[in-house]
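Let me begin by handing over the structure; questions about it come next.
All protein chains of the complex are present and in place, except for one that has been dropped.
Labels run A, B, C and D following the written order; every chain starts at residue 1.
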Amino acid sequence: MVWTDYLLALPITLLTLFALGILLIDFMLPKEMKWANAVTALIGVGFSAAGVYKIQLWMNGSPGTLGMLRTMLVDHFALYFWYLFLAATAIAILMSVRYLETEHENHGEYYALMLLAVAGMMCMAAGFDIVLIFIGLELMAISTYVLVGFLRRDRRSNEAALKYLLLGAFSSGIFAYGLSLLYGLTGSTNLGVIQQELARHVMNSDYKPVAVVALLTTITGLLFKIAAIPFHQWAPDAYEGAPTSITGFMSVAVKAAGWAMLLRILVVGLIPMRAIWVPLLVFVSIATMTGANFAALTQTNTKRLLAYSSIAHVGYMLLGLIAGTATQLSPDGIKGILIYLLVYTFTNLGAFAVITALRHRNVIGDELEDLNGLYSRAPVEAVLMLVFMLSLAGIPPLAGFWGKYFIFLSLIESGHYALASLGVLYSVFGLYYYLKIANAMFMGKVEESEERLPISLSMRTALAVTGIATLYIGLLPNRFIEMVNWALGIAQHPNVARLTQ
Amino acid sequence: MDALLHITTLHYLVLGAALFLLGVIGVLTRRNVVIVLMSIELILNAVNLNLVAFSRYWQGIHGPNALHGQVFAIFVITDAAAEAAVGLGILIAFFRNKETVNVDEVNLLKW
Amino acid sequence: MLFLGHIWLLPLFPAMGAAIMFFFGRRLQKATVSAVCVGSVVLAFLMACGAVLQYVNWAPAHDHQPYEKILYTWLGSDTGHLNFQKSDGTRASLQADAGFLLDPLSSIWLLFVTGVGMLIHIYSTGYMAHEGGYYRFFGYLNLFMFSMLTLILANNYVLRFVGWEGVGLCSYLLIGFYFQRKSASDAANKAFIVNRIGDAGFILGMFFIAWLCGSLRFIDVNSFAHAGHFSPETLQYLTTATLLLFVGACGKSAQLPLYVWLPDAMEGPTPVSALIHAATMVTAGVYMVARSNALFILAPKSMLVVAIVGALTAIFAASIGLVQNDIKRVLAYSTVSQLGYMFLALGVGAFSAGVFHVFTHAFFKALLFLGAGSVIHAMSGEQDMRNMGDLSEKIPVTFRTMCVATLAIAGIPGFAGFFSKDEILWQAWKFHPALWAIGFATALMTSFYMFRLLYLTFWSPSRVVSHEVEHHVHESPKSMTIPLVILAFFSIFAGYLNVSESMGGAKHIDKFLEPVFASVTEKEAPAGESGPGLTEYLLMGLSIAAAGAGWLMARRAYGNAGKGYTEPIAAAAPPLYDTLLNKYYVDEGYDYIATGRRKLGDVRLGVMGLAEASSWFDSHVIDGAVNAAGWITRSTAAFSSWWDKWIIDGIGVNGPAILARMLSYPARLFEWGLVQWYALVMTAGLVGFAFYYVYH
Amino acid sequence: MQSHILSIILFAPLVGALFLLFVPKENKDAIRWIANIFALAGFLVSLPLVPMFWAQRFEPGFKFVEGAAGNWIPSIGAGYVLGIDGISFLLIMLTTLLGWISILSSWTAIENRVKEYYIWFLFLQTGMLGVFMALDFFLFFVFWEAMLVPMYLLIGIWGGPRKLYAAIKFFLYTLAGSVLMLLGILFLYFHHHSVTNPQVYTFSIVELYHTAPQIYSDYGPRVATLLFLSFFFAFAIKVPMFPFHTWLPDAHVEAPTAGSVILAGVLLKMGTYGFIRFSLPFFPNVMTNPATLLGMTVRGWMIFLSLVGIIYGALVSLMQKDMKKLVAYSSVSHLGFCTLGIFALTPLGLSGSVLQQINHGISTGALFLIVGILYERRHTREIAEYGGISNVMPIYATITMIMFLSSMGLPLLNGFVGEFTILQGTFMENWKWGAWAVPGVVLAAAYLLWLYQRVFFGTVTNPKNEKLNDLTPREVATFVPLLIMAFWIGLYPKPFFQILEQPVNHTIAMVRPDYPQPAVNAAAPTAPLVVPASGVPTTTTPSAASTSAPPKMKGTK
Partner (left out) sequence: MNPTITNPPVATPFFFYLLAATMVIGGILVIARKNAIHSAMALITTLLAQAGLYLMLYAPFVAGVQIILYAGGIMVLFLFVIMLINLERNLKERQFNKQWLVGIAAAAALGGLFIAVYTTSTKGKVLFPEGRMTYGESQNTQNVAMLLFDSRLGQYMFAFEIASLLLLVAIIGAVVMAKKRI
């Protein structure tokens, strides 16, 4: 350990400190002051972000630092994801305040768990050692299990938590089994060494079948976390049952962490096996797009619909990994995934924020019918929801378009025309169910209660942030594209997006 | 016969695979959530067995200090403990509401 | 050059009248309406006279060239940059001007159109005095005059087409003037659509000409035609082009097989029938063929087709006219038949004879229609000749003028029709005796049905049904009778303008038209005029005899026709009579087979049948495919639900259980949302991938 | 110094929409006034463009170019670049005019959710204008897609009984086409990058004109054809060409009147515009490729589909029982003429096609207004419900007649000029194509006149029709500009031909370099240019016109 390691761990340390702080403060807070927990958590997120920024300043343009005795790689990629997690968490916290009050579950543990989950995610994104990644994954996963079941009196929440936990633990078991084989094959837990060993010795030897088994079991765990078919089935149930704010959090932050881990492992550790995992991902991607889009079509529960929609988006994102040649990744594809995650964070959180806002008094608000006539009850929210839906569908000039744009760009670039066509057609297909939501809001029969929906200040803030971000990224994406280029270490040229490897 | 009598890493791997198999069967077939959780423990133990066996194998190549697998196993055990604790906690919460521990009665959320 | 230089104003006078009616007509008094509309046509007539006079003076000094006045470029960018490729690969630019052309041919048309038109306008002030929509009627009439004058004066085919369509439109509007009557609006639609079919031919013909000549100006086209030296291919295209033009002429001039609209067009007010459907518009086809004579001469096959269609139409329509009972329908079929004569003349190359017949026909046929209108006016709207009779005393002016017209059309010597018709028959004989024979038979029939009309209306005993009507019979006002008298005058004396050499005439009109038909005369020149021969006189005698015979037969049959008289043809050959009375069932045939207005059994054929089929195809097949895609999608979604429900839970989950425990849990068939099922899917996926990759 | 007039025209409606956001929604009349004022303003700001454009109508290239390539999103090379040529100029003017008219026509038709309605409408207006102005492919695509949303809402919220079905069908159908186009665009983008030196990523249309035709030689006919098809689907669905037309009747029938007017008047033109602006210059070799695809060349297919559309649309119109549906199917037929003119690949066909697009906007726009007026009074569009309307609404009947005549292509009205030019242009290319299109003209007369007969002629048989009011002055006002335009184009189309001359010849030069182009010193105009009746000042003398440079051949190396 050298002093820089402390710096690299600073954001995680800060999050942990604030989480512990919340646990302590929570005891002293009277019931009506519980919002202070949220404020504390927000401050914690802020401090952590400042810590990330400090690291960014310290790095001063260098591509990245291996810290913690080569177990942690803090590079632009990791910083990008860290920012992303923190932003998503901040918005999710804003969404939660009023919601938890309504649910009578306003406890400090909620925020503490959220912050600890983010600490886990940070380890996943920055981990360069499968042990660290695994532990980070579990930290995040276990926090999320609890958060999903946080509405303890709600049977759906219990059930979602139980299902999520059982499947999550099962998949981590399989994942760990794969990691153990990887370790066995290479003798190291370090991703860099794993890559070298795989490339040098394993792939052209008798050990290749074992490596394949290792790959398959590992990838099962990875695909489970990002909810790709056929490892997706937990997602709709968990999304539906979880508190809506947590559904939002899961659908973006947890998913982004899963992606970060997937990219780290597949793109760094298992890149020598690209020829094997690409066909697999092709299958998974097509299956995911097909299955999720079809399944979403007839959903009547908004959260479940969005769950399937987020599964479908995973299908598109996987296309970004497929792009490229048999051995070479397309940088544009990875770029597409990163941009996708960015816009998806804001758009999807925004959508869940609107659904969260619908929860009031005796209305749960997650059925499609609950959206009926939303326009007359809350016009701004309805229009924002429309924006989010169209963004999810990938209609320019909204943010969601850019994710799809880069994915398809990379596919065209590398000559996967058929996949690209399939992808775009499924995105049209997807529009249908997004429009179902829009139809309900704008054209659905107006309920007798014409009263305005009560929306709290924090929720307004969350909606404003997500809405503005969706529009801003959509209209002026340049800054964000460059941010992603920066995250991937892609050189920038004025006026030209020349990609260097 | 020599292959059977001379115990190598491979034997441990096969044993681990068998344990893994049993765990998976348990997860897939038992109705009792507690036993499903135990089956998950079996899976994790299979992983640990692998890790420790590999650790032994790599000690033979990289020298006696190459104990990464053993350390990894300790982490997996930690994780197993945490998972079991939270899992049982959630189970209790669920049991309070539903008065059952049967997995196939966890079916409110569907489609 | 006051008139000639401003010849473009000529069509604009009636256009102004129409515009005034359009904007202010509803607020104007009837007197004002009459003043404006009749005034504009009178102005046009005076101007036409002036222009023609000036042209006649101007032409000798200019080598008998047509006078052309271009107002502005209408179609085309006028820069010469908007090009197309001609048939020979060279470039030409799209250009159609708002330009006007006056030459002998258009002069003749101009004079009789404005003249007859003026008379009919005057007549209408009386005829329509008690009708509603007075201003509307006159607005339409003026619009018609505008279109007709545009048609006549246009200097290129496209502008001609403007007038061509314009007169079609006005015809539509005027036929449908009594739009409350279904039959009227039906007839109007029929007229317009049948005309449109012809117009389609016209357009295509125009394109061929443009493709071949690179221009649509008559002067350019003529000089192209005169240039000579055509490849066989070009000549073939010219034949196609002229045939297509003739299709247009068939539509407008009611030739076989597109004549069907004209008899129905009698639904319009009678002055309209006189003006549009007898004197002017229907001759537009003749005008067009005459105008394109330079091209037709190059296409002998087309000429033959024109002649044969003309002859057939003549006899076909005349035969139908023999038995019709509606006074206007008799005249309508007579018009079709006479138009057939004109085309016969054109087809045999006797362009000036055809034009001459148009000229004389305009007067006597307008007179016949106006007379018929007067009769109908007197009979309080009765049109069926079976309910008339013995009107000669009661409406003497009408009676006398009608007599003149009948004598003229029947070809009694001394009247206008004799000269023109006889010239045509003579030319047809020269071309082929068979054509003459048809023309001769037609002449016989013409005489018969015209005198039949005369006898049934004026001489035979009165068969008027209601006493009130009989009591009401009265002579028409002066505004109606004076035009009749003037027309009667021309019906007698117009013929003397072109008495043939064989009868010591000077053929004024032929001479006047000579520059227009230069190509014809050049071509005919080598054959040489053999001078008046014996044959010519013999034929003349034969046709006079035919006219007389028709008269006599009519007199025998109808001279004393009382109530319930018998038709001689019906007595002789009832099936033939039925066929003729039903117009050879052509309308029915069209309705069943071509348009599909009527169903043949349960099947609808023709255009509407096709339309029905397309409509079905659209809603069931094409949209069906779209909806089916949607349906399949949704049902796939339903299927995946179903799959989860039945296959996954049913067979996958329950199936083994069923097998193992012999259907002991049928009630538990419906359990879903199971975690372990999810885990199983994961495992199965993993197994699938593993098998694929390990053993691939 | 760049002129910003295009941006001003583009964003004027959007400003109105933003302004309306701050008006309380209870105050309906104020909203109507403001929306109408902004719509009129949108039209008025476009008027200065007329003299400005007229002055340089013969000059080559795009005019009023604004922005630079890649200034919007430098990292991918997308720019906010606007610019117009004669084709887009005419379509822009049509858009601003129809936009104003349709907003005016909605005054009484829209009673609920007035504020939203106008906001979306103005938003739509900006989207459509953007499509016609964009010189950057990316910008084009953004506008192309963005304008679907307001249209979807207009149909979906203010539509008829089956509005949801129609709105979703419209949206999905159109989107399905355009996403494939996106892939095509990306292909061009990469191709441009791979062939230029130094390698540049750009979406600039002018740049892509140079490289896109090379795809044929670089990748072979098959790829080029597929690429052409990817664009084709987007445009053909939008046009719509047979057999991609079935969204149109549904969308039209369900849309509110003003929506139909805009849909028919402007939206459909985006498809034909796309063909002219992109499909032809990008894939000249595909167009002229003699190889056959299922028995016909690509161009043969295009012509075939156009011809089928003409006849088929007309036949189906004949059988419709719903007035609006009839007019909708007649659009299929009319747009068939437009595509026919485009794929004839002759200057005449192309200019006729653009002119016919304008004409269709005018006459079919008016027809939808006409149907809308009856619908507003009786709330039914069943033809059988009417009859004898001439007796009670004479002014209305007259205007209808004129517009019907215009739609069926009667000379001296606008329809004829377009149809005639298209047919001639097509005929000169292959006389059989022209011959097959002509029956469409006949059928147009049939279905329109039959409709007229059934609705207007006869006596009033339905007692509900006895008390119908004739047009109000506001309603007449909506027709007046259309009538003026109809007569103007019919009587004096020369200015339009002159405006179209340069872009059309330029396009043909790009598609068919072997097609004979006008000589450099072509004959000067034979007659002095006359100032058009609308008071457009003429700033170009004939000599200036004759000395103006002829269109240069661009984009073919």
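One rule holds for everything that comes next: a contact is a pair of C-beta atoms (placed from the backbone, for glycine too) under 8 Å apart; a residue touches a chain by one contact, two chains touch by 3 or more.
Fair warning: this is a prediction, and the values are worked out from it, not measured in the lab.
Across the complete structure, the visible chains that the omitted chain touches are A, B, C. Of the listed residues A:P11, A:G44 or A:G149, the one in contact with the hidden chain in the full complex is A:G149.
Shown as candidates are A:L86, A:L139 or A:A420; the residue that touches the absent chain is A:L139.
Counting the whole complex, the residues of chain C in touch with the unshown chain are 652-654, 656-657, 660, 665, 668, 671, 674, 676-677, 680, 683-684, 686-687, 690-691, 694. Contact between chain A and the unshown chain involves residues 1, 5, 9, 12, 16, 23, 68-72, 107, 109, 112-113, 116, 119-120, 123, 129, 131-132, 135-136, 138-139, 142-143, 145-146, 149-150, 152, 161, 184, 190, 206-207, 209-210, 212-213. Contact between chain B and the unshown chain involves residues 3-15, 17-26, 28-32, 34-35, 37-39, 41-42, 45, 48-49, 52-57, 59-61, 64-65, 67-68, 70-71, 73-75, 77-86, 88-93, 95-96, 99-104.
In this text, only the chains that are shown with their structure count from here on.
Measuring from the averaged C-alpha position of chain B to that of chain C gives a distance of 95 Å. The centroid of the Cα atoms in chain C and the matching centroid in chain D are 35 Å apart. One simple way to say how far apart two chains are is to compare their mean CA positions; for chain A and chain B this gives 27 Å. Of all residues in chain A, those that touch two or more other chains are 162-163, 166, 170, 174, 237, 432. Among the residues of chain B, those in touch with two or more other chains are 27, 36, 103, 106-111.
Within the complex, the chain C residues that touch chain B are 641, 644, 671-676, 679-680, 683.
On chain A, the positions that touch chain B within their shared complex are 130-131, 134-135, 138, 142, 145-146, 149, 152-153, 155-156, 158-163, 165-166, 169-170, 172-174, 176-177, 179-181, 183-184, 187-189, 236-237, 240-241, 299, 304. The touching residues of chain C, when paired with chain A in their complex, are 633-634, 636-638, 640-641, 673, 675, 677-679, 681-682, 684-686, 689-690, 693-694.
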